[in-house]
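Before anything else, here's the structure in question.
Only one protein chain is missing from this complex, and each of the others stays in its spot.
Chain IDs A and B follow the sequence of writing; residue 1 opens each chain.
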Amino acid sequence: MTNYIIAAYDLKKYFPVGGFLFSSKQTVKAVDGVNIKIKENEVLGLVGETGCGKTTLGKLLIRLIEPTSGEILFNVPEEIIHEYEQALENKDYKKTGKISKQYSLLNKKGSELRKLRRYMNIVFQDPYSSLNPRMLVKDIIAEPMLSTGYASKKEAEDIVFKLLEEVGLTPEFAFRYPHELSGGQRQRVALARGISTLPKFLVLDEPTSALDVSVQAQILNLINEIKRKYSISLLFISHNISVVHYMSDRIAIMYAGRVVEEGDKNSVIFDAKHPYSKALISAIPKPEPLREKIFVNLQGEIPNLINPPKGCRFHPRCPVAFELCGWTADEVLSDLEYIIMQRYAEYFKGIKSISIEDDFTLNILCENSNPFDKRLLEIIEKEKNELKSLVSIKSIKQESQNIRVELYRYIEPSMYKVNGSVYVRCLLYKNNDEKQR
Amino acid sequence: METVLNIKELKVWFYTRRGIFRALNGVNLILRKGEVLGIAGESGSGKSTLGLSIMALLPYNAVIIKGGSIYIKSKNTLETFDLFDESQLRRKFSMRKNRRIMNKISNSLSKLRGKLVSMVFQEPMTSLNPLLQVGYQIAETIVAHNSSYLAKRILSRIKVTNSDLKEVLNLVTSSNNVEDELKRYAKNKGLEGIESQILYILGRKDLSRTRKERAILTLKEKKKNFLTMNYLKRVAENRSLGIYSILDRLPFVKRFFSRILLKEGYRRAVELLSLLNIPHAEKVVYMYPHELSGGMRQRVAIAIAISNNPDIIILDEPTSALDVIVQNQILQLISELKSKFNLSFIFISHDLSVLAEVCDRIAIMYGGRIVEVAPIDKIFYEPLHPYTKGLIKAIPKITKESMTLESIPGTVPDMRNPPSGCMFHPRCPYAMEICRKQIPKSIEYNKDHFVECFLYGEQ
Partner (left out) sequence: MSKELGLIGRRNYLLKRNPRLDELKISFKIFFSNPTAVAGLVITLLYFIDTFLVQFFPWAIGIHDPNQYIINPYNPVPTPPSPQHPLGTTYGGIDLLDAILKSIRVDVEYTLLIVLSGALIGLVLGLVSGFFGGIMDEILMRITDIFFSIPYLVLAIAIIFVLGRSLDIVALSLIIVWWPLYARYARGQTLSIKQMTFIEAAKAAGTRDFWIMFRHIIPNVLPPIFVQISLDLGVVVGVFSTLTFIGFSPTANIPELGYLTSLGLNFVSIAPWAVIIPGLVITIFALAVNLMGDGLRDVIDPRRRSV
């Protein structure tokens, strides 16, 4: 029975935005309901594009920032995790409360929390600002040991030299300032600092993104060696999927604050299920020139996290989105307007305006009672492939001078188990999951 | 194949407080027409300096050493300048003199910049002016370098008759090769400049068939006043502006004249942006850089770079600041532009995988020299230079079987104190005696495959 080093449930982090003294209720939903588990000695890779929330998630898991809601359990035996998850499903909050009391990371305070910090740490992306320019290397590396009470000042000094050796630096480096070191050397110091208290869990946030290719290879191999030697679980965050694949056992892909696919690395990379994963992976540059290239082309951009799309966050850009994916009246409105007032305007002379009644209903006002609805249905059939939101139209009924457009109601996708260890957050796989249960 | 760029023995050294930084140490490079040449290298290899040298955008403490030359279309941009000799650097060097030389070189190339060579930088947010609309920035560069083209477009719209346009419509519906036919038609009728406008309308996806036809028919414009017509004709034929050069400077009047060309520049900007797959280009031209996403900004920067059909376009890490999916779109865009318009690109990057996606040939830089240059498949599947081999083994590749990344021992050399002989010898697993003493010369080991290494032949 192995332990789970970290188990997070329905983790959310909303950042308040603007407003005078928080009177405005707008928030950036950076992480919006993430479940994640990492076993002992396991490396979980976290990939995604800018703004998907991966860095925020990494910081949440070691409680560097406080979550808005959700639970994080630390160092839990497998049986207890099963109990906890069962209790969650059965809504047995008494039981979950009991387990939380013992294992939760979030209810620890002050010196208790500080003692726990010796078991987790983080290595940052930018080697140039993650080291205090006015501190000597030896003090930088010793800091976690002293702050968590892991070692006394004298013991710490000794350990510093051993750590320098471990990361491939000679002892003189202990007495240098960060600005005297190169990027690769600084990252080694950051790594030494990260493992100084022999943590069980280390978050690596883009540790090699600022480094040259040859230095990156050295650092990655070093990380692997250290992980093996000291049995550390890693959360490896990067936007470089090739690197993540090299380093991880399991991979999770994030989009707009949610995990959309998670599984063992080869399944996720070579047999991606989620449409976003497919697009992302097809776009990875590979050092194989002149190969046959099949790209999935995506329109649009990463969504605004203050008002993210409803339902599946990816639906506005998804090439295979269908009617239940999350369409709402405002998305359909712009496409209807485009058809009626622009592209096919000549067929719809006499339509005054289109308005939204609620999230799933629109009303089109006409000046006369011409049978626009038939025409509209025809055109919608034609344009469905290009203007995706139209697939969500359930019915078009014309009553004299008013056409009522009704949409299907969307379903919020959760993580569906596809096989063995792969989970996908996509309605296309909902049935698979139901079969499995 | 035609050569558009030929660099010979280029040496550029920087004077810094802590010594002389030898960025480029004898670069030899050729760029052919219609190809994408990749330049790969790590930090300190000199790749960015190379791009800046071609554009003559080096800072004042950069010293171009005598003996090097940069031929852009058989004209040496460094020809007439009294550059410093290597031996002069110790005694006769004066920063003030160097400043003057760099200034002169920069000025002499400034007319060519944008027209002959243009550059796209890594950070689109800082390479675009945040205070100007993106359409203005594109229009401005066309007006500056190619105003006659804009004038021709306006004149063609004035000159064309309704019957001409109807003929065009027939041509468009009936022919197979619309582009060439249109070009020929326009030339015959003396209506140069109208083809791209018609093609743009045809390519629009947001208009129905009938609307497109209507748009083409409404291309005709009324004749403008006498002064303006005269001005336009002079600009179109590149004749001297005569009285207009004075009028052009008077406070109110000048707005009137520069406005016409600028407005036309905006129209052309819309065409360019939709060519680069920016949706709603007519609205985007009035936006400011901060209103656009990273990928869009980079497309704007590319639009500015290609707007005058330059012979050489230099891209310095254009996709390093972008996400994977957007990066892929930009790379595809570059391939499209290359094949459609036969443009020549220099693509500088530290990421070999990115270069693999888009380049025809790759040059590997190390220690300020090009150590290997070859067609793309040869570089990856049959690398010759030990550094190239090491680099390729150090790239993480996605494979089902487990693999280990091999790193190159040591670090990149400090270019203030470079090693003797071959720059790579301290880290090279195959280093021999001679590698320490001499710098290897470039030899063509296989067809079109050049390498600088003593392993491959007598020197």
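Assume a residue touches a chain if its C-beta (ideal position, glycine included) is under 8 Å from a C-beta of that chain, and two chains touch if they have at least 3 such contacts.
Remember, predicted model here, so these are calculated numbers, not experimental data.
Among the residues A:H82, A:R114, A:K229 or A:K397, only A:R114 touches the chain that is left out of the figure.
For the options A:H82, A:H179 or A:K382, the residue in contact with the chain missing from this view is A:H179. Annotation: of A:E83, A:E143 or A:D249, A:E143 touches the absent chain (contact as defined above). In the full complex, chain A contacts the hidden chain through residues 59, 62, 64, 113-114, 117-118, 120-122, 124, 126, 129-136, 143-144, 147-148, 154, 157-158, 161, 171-172, 174-177, 179, 190, 193.
As a convention for this text, only the chains that are shown with their structure count from here on.
With centres set at the average Cα position, the gap from chain A to chain B is 36 Å. Residues of chain B touching chain A in their complex: 42-43, 206-208, 210-211, 279, 293, 295, 323-325, 327-329, 331-332, 350-354, 356-357, 359, 376-377, 379-380, 390-392, 394-398, 400, 403-408, 411-412.
The touching residues of chain A, counted against chain B in their complex, run 49-50, 182-184, 212-218, 220-221, 239-243, 245-246, 266, 269-270, 279-280, 282-290, 293, 295, 297-299, 301-302, 338, 342-344, 346.
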